[in-house]
Structures are given as C-alpha cells and as structure tokens.
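Our next item is subunit A:
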Amino acid sequence: MGFASTLLVIVLLLNFFMLGASRVRAVINGSAMQGVVLGLLAVSVHAHLDLEIVLIALVAGLVKGLLIPRMLMKAMRGGAIRREVEPLVGFMPSLLLCAVTTGGALVFSSTLPLAPQHAGSLLVPTSLATVLAGFLLLITRRKAITQVVGYLVLENGIYVMGLMLLEAMPFLVEVGVLLDLFVAIFVMGIIINHINREFSSLDTSRLTALREE
Partner candidate 1 sequence: MIEVLHTLSRLAMVSFLLRLLLHLAIAVSFPPLLLGIIGKVKAFFGGRVGPPVLQPYRDLLRLFRKGFVFSRTTTWVFRAGPVVGLITVALAMVLMPLGSHRAPLAFGGDVLVFAGLLGLGRFFTVAAALDTGSSFEGMGAAREATFSALAEPGLFLGLMVLVRHATGASLDLMLSTEGTARAWEATPGALVMVAVSFFALLLVENSRIPVDDPATHLELTMIHEVMVLDHSGPAFGLIQYGAALKLFVFASLVVNVAFPVTTGNPEADWVLFLGAVVALAMGVGVLESTMARLRLLHVPRLLVASSILSVFGIILGS
Partner candidate 2 sequence: MIAGVLGVVLCVVVLVVSGLVALGLTRKPQVAGAVAASGVVLGALLGLWPTVRVLAGGASSEASASWSLPGGTLAVGLDPLTAFFLLPMLVLGAVAAVYGREYLLLFADTRRLGFPFFGFNLLIASMVMVVLARNAVLFLVAWETMAIAAALLVSFEHDRPEALRAGWVYLVVAHLGAMCLFVLFLLFKASAGSFDFAAFAQTPPVGSAAVAVAVLALVGFGSKAGFVPLHVWLPEAHAAAPSHVSAILSGVLLKVGFYGLLRVFQLLGTRADWWGPALVALGISSALVAIVVALYQRDFKRALAYSSIENVGVIAVGLGVSFWAGSRGHPRVSALALAGALMHVWNHAVMKGGMFLVAGSVLHGTGTRDLEQLGGLSRRMPVTAVAMTVGVLALSALPPLNGFVSEWLLYLSLLRLGADGAGPLPLLLVGMLALVAALAALAFVRLYGVVLLGQPRSDVARHAHESSRWMTVPMLVLAGLCVAMAVFPGFVLAALDGVRAQVGGPALFPADQLSLGRLGAFNLALWAVVLLGGRLFLGLVVRRPVTEDDTWGCGYPEPTARMQYGARSFSELASEQVLPAMLGPRVTRVKPVGLFPGAARFSADDRDPLTRRWYEPAFARVAGWLASLAWVQRGVLTAYLTYVFAAVLAALLWVSLRSGGAP
C-alpha cells in the first residue's frame, strides 16, 4: 500500500501545484501528470491484476495524461495565451483555500466508514480533496482553458473514488465514463475555439452578456 499512498499524496500535491501555477502551460502539464499518476494508481491499488483493470488503467492514463492535455495545449496555442493574468482569486488565497478544502475533505471522509479492505487508505480523502480542488480551479480562474482543466481535475477526483470500485463497476460503464469525459472535453475544446474566434480572447469574464438587469 505504500506505493499507492505515495501516489495519492502526489495527486494531492499536484492539486496545490495547479492552483498555484500562473502559467497555463504549467497547469495543463500538472493535469497531465495527475492523469498519468492516476493510471499508475489504478494498477497499484489492486492486489490482483486482471486484464480489465490494466486496460482501464491504460486507457485512463492515455486519455487523461496524453490526449486531453495535448488537445488543451493546442487550444492554448490557438488562443495565444500563456498566463492566467489576474485570476478572480489570487494564487496565494487559492492555495490557502485549497488547504482548507483538503483539510475539510479529510475531516469529512473520516466520518465515512470504510470497508475492511480499504482501511487506512487515503483514497476517499484524496478523491474528495481533488474534486474540491477542481471546483476551486473552476471558480477562481478566468481563462476558459483553466476552467476546463478544473473540470478535468474534478473528474480525476471522481476517478480516484472509482478506483475503489473497479471490480464492482462493469467494464462498459468505466469505458463509457472515460469516453464521455473525452467527448465532453472535446466539445469544450471546440467551443473554446469558437469563443476565441468570436471574442478574440479566452477570457471568460467577457461572457457576461446574458444576465438580469
């Protein structure tokens, strides 16, 4: 279990990294790294490896670690942005917030009873903390791409939760989930493209025409 726990801590640290990074490229890279770590996690948390698990680990690592980051990189270059200038909430405060939510996740998950085989595992707190970190990215960033990364991180958190249920979940559903994720981000990518063309910017704070007066 030691290896798995280390990986989980890495996942948590990457959350902080992404929230603290100002370069969009770094954020995307962080998410890519998280994706790869998650792929490794899938293999490491399970005692008996069977084909399905390996396959899913492979697909997940590929989609989250390679495919999606590449797509986002492309969109970023299209939008010609490098930095998250003036996030809605500054980097330090968002790091602090992340610390608070991570702590909260730890507390909350301690109230949830675990099955014997998962006793002592960091899976649940990591999952919740990553979900919350994804939320924080979504809430505190202006650039469309960073927000997509936020969504990706949120999904990563959920994936961590899913790892505890790999045996329980039918293969088809797992693949479906990953496919949906991919298509969702693909569609978001298309829209980012359109936003870029329409507004000549990827700054979503300009998207406030639809509002109540």
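One rule holds in what follows: a contact is a pair of C-beta atoms (placed from the backbone, for glycine too) under 8 Å apart; a residue touches a chain by one contact, two chains touch by 3 or more; residues count from 1.
If you want to know what made the cut, all candidates are chains of the complex that A comes from, given by their letters.
Here the structure is a predicted model, which is why all the values come from computation and not from measurement.
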Touching subunit A in this complex, from the list 1 or 2, is candidate 2
Can you name the residues of subunit A that touch candidate 2 in the complex?
88, 108, 111-112, 135, 138-142, 147, 204-205, 207-213
